[in-house]
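For reference, the structure discussed in these notes is given below.
Below, a portion of the complex is reproduced, with chain positions unchanged.
When the chains are written out, they are named A, B and C in that same order, and each has its own residue count from 1.
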Amino acid sequence: MGLSLGKLVRLKRLLYHHGPGGGTLLVLPIDQGLEHGPVDFFSNPDALDPEYQFRLARDGRFSAIALHIGLAEKYFGEYTGEVPLILKLNGKTSIPSDAQAFSPLTGTVEDAARLGADAVGYTVYVGSPSQDRDFEQFRGVRRDAERLGLPVIVWAYPRGEAVAKKGGKESLWAVDYAARVALELGADIVKLNYPVRSEKDKESPPPYNTLDLSPVDAFRKVVESAGRALVLVSGGEKVGDPELLEKVRESMAGGATGIIFGRNLWQRPREDALKMTQAVHAIFREHAEPYR
Amino acid sequence: MGLSLGKLVRLKRLLYHHGPGGGTLLVLPIDQGLEHGPVDFFSNPDALDPEYQFRLARDGRFSAIALHIGLAEKYFGEYTGEVPLILKLNGKTSIPSDAQAFSPLTGTVEDAARLGADAVGYTVYVGSPSQDRDFEQFRGVRRDAERLGLPVIVWAYPRGEAVAKKGGKESLWAVDYAARVALELGADIVKLNYPVRSEKDKESPPPYNTLDLSPVDAFRKVVESAGRALVLVSGGEKVGDPELLEKVRESMAGGATGIIFGRNLWQRPREDALKMTQAVHAIFREHAEPYR
Amino acid sequence: MGLSLGKLVRLKRLLYHHGPGGGTLLVLPIDQGLEHGPVDFFSNPDALDPEYQFRLARDGRFSAIALHIGLAEKYFGEYTGEVPLILKLNGKTSIPSDAQAFSPLTGTVEDAARLGADAVGYTVYVGSPSQDRDFEQFRGVRRDAERLGLPVIVWAYPRGEAVAKKGGKESLWAVDYAARVALELGADIVKLNYPVRSEKDKESPPPYNTLDLSPVDAFRKVVESAGRALVLVSGGEKVGDPELLEKVRESMAGGATGIIFGRNLWQRPREDALKMTQAVHAIFREHAEPYR
């Protein structure tokens, strides 16, 4: 990949020197307080305190924790050197209508550099009516990240009325398109939903409406569309344990570089969360490779 | 907290060296002339002259006075050294429709630094359809405040149609979400409404619609959601004296760092206002702690 | 007042060394060609040539003439040293709908400084749906005026649907609110309409809808709301001579620093206009005070 030196230094650190290593990525996101509100912390009240996630990230040997500037400035100081930081740069609440979905910047690449982050995260709402504004905002992020040597992780989320009408935001068509958009816009890593195969696929544009692919094969296709951008699979809402581990297994088998699971890990008591994290590590080890 | 030196210097001054001290904050806001118009000064005509509030802030030993650039430039000069200044950076009138609620900047962090202010205040309308523009504007304020070493106080106000439909702007759900948003965006201090428990709570999203919490416990929860951001309770419209002092007591017991009461204090004759202020000081003393 | 040295120098010049002096201000505005079109010059065709106003301002010993950049650059050169200049910085035509009333900048504070102006003028449409954009634009003007030492005169005009519904743009409620907004935003001088007492007042918000104040007392209240910002009374459409002089007398008695009359003065033949101006001077002399 034609990455600048600064990006290479930080990517190598994330992929090989922190967390599970071996070229994999295990990321703990804690931006749900902004995106969904404190409601996400009710099932495990301990998780309302961001220290919970910081400790889980440290003790569970995550590759990095991903969060907004406010949490970074108030909590990261005590974990520097122990938990690498991915500064999530844009976000929004779930309160106003999502019709024009757009995530404004809450922080900047310069903030990330100043705080010693190892990467930045940015949400692109592929297909939103505000897509043009989004691309322009992202262009600035990409440019600054290039200048300051920070890898860019794109949360590539299909969104908007047109997406809803054509199979929905988790359809193979939508996720596949989002993967390619992230690659073309300049993502170094792209965070994607694992595509869901369902009846709604029939509303996708051809030939997606007639494709007969298993979930794993569908995901493999998405990974190909992402090209040389590394793929992280996002967890979404909490699901059962076997289902969760199966998703990890399939993701890694399908070509993912790693996972970024939040609610599925920190919506559990600490011991349970650490145990599940160990199970993820075990799967990751099967895919570990030495630095090429 | 990972605060820069300039912020620490000024926070310490506000929390320990002016006003009640002991780690508490007693703030007198006088931005209602802009937000509501001179109508707020009819019940106590003396209060129309900003000197009234400046003298009250000085003689009542407030931690600081909070106001816009126009009042700061015209009146603050005679009280420097006696009343610390919080420059309120954005505001609006109540005249045009609130449907797209957004408060434009009336001053800047550079103005605050130039005038020797000890903090800046910024209103975020959480949930407004203009939330994206608001977040972007706030990002600039946060960055400048970081650069110039000024603590940021966020007036975190739920607002907009979607909020009105889900329990209202004073519901626990709305205030709780606003507290967390302020923390994630980078507030050092967050000004919140004391959540009101009412029938409307049933319209809040689950599990808020079934929560059975006393007002104090509800407030305590909000303080937790604000995390390491200090909490100021706002006064709102004038209420009866016992009710007011009870609110102060509950706020301090619930974890607030202090209060920011305007109309409830300066909509009274001077002697009455000073007396009430002394009563607040008495409550604060019970929560005073030496500098850690 | 905490004014910077440059502002003080220029304000002193306007208040004491040009025009009637003694701390009063007599301003001749000639921005109606932009705001209303050449239609305003039909009753006195000589007034279509801006030289008419420049000569009237000089020979009638006005404190200053107020106009846009185009007239300043083309006509002011021949009157420098004789007529101080207030550069009006924003304006609009009356042609497109006023529903979103907003006056864009036609010139800048730097233009004013470059041309040797002694103050700048800016129209704020208080209550307009575009109020947020207006406040932001004004913030830039205020900042530049602070930097370059130019006093800021705010044309504080209530405007918009909500204002029309609540007593109208000349109601005491509306003018009173506008006066305070100008003060809070940082006006050094505020230009206001003399409030009109009428049946429409009953549609104003309480307690304005029941206030029983004479016009002079109503105006006095407005002057108080403007605080330390000096007040200029605007003339509006041409009225009869006795009515006009009465307005001047009441304004000065009510606490105004001066008047800014355009059409009422230059929509007359030169000799008539000069005579009326002398009558205004006579009233002003009764309010003259030496420099404090």
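In this text, contacts are C-beta pairs under 8 Å (C-beta built on N, C-alpha and C of every residue); 3 or more make two chains touch, one makes a residue touch a chain.
These numbers come from a predicted model, not from an experiment.
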Total identical subunits in the assembly as filed, 3 in place: 5
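Note that in this section only the chains that are shown with their structure count from here on.
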Pairwise touch network: line, ring, star, complete, or other: line
Angle (degrees, nearest 5) of the CA superposition of chain A onto chain C: 145
Chain centre separation in whole Å, for chain B relative to chain A (CA means): 35
Chain A, residues touching no fewer than two other chains: none
Complex interface listing, chain C residues touching chain B: 1-3, 126-129, 131-133, 135-136, 139, 142-143, 158, 160, 162-163, 166, 173, 176-177, 179-187, 205-208, 221, 224-225, 227-229
Partner chain C, residues of chain B touching it in the complex: 31, 33-34, 37-39, 42, 48-50, 67-71, 73-77, 91-93, 95-97, 102-108, 111
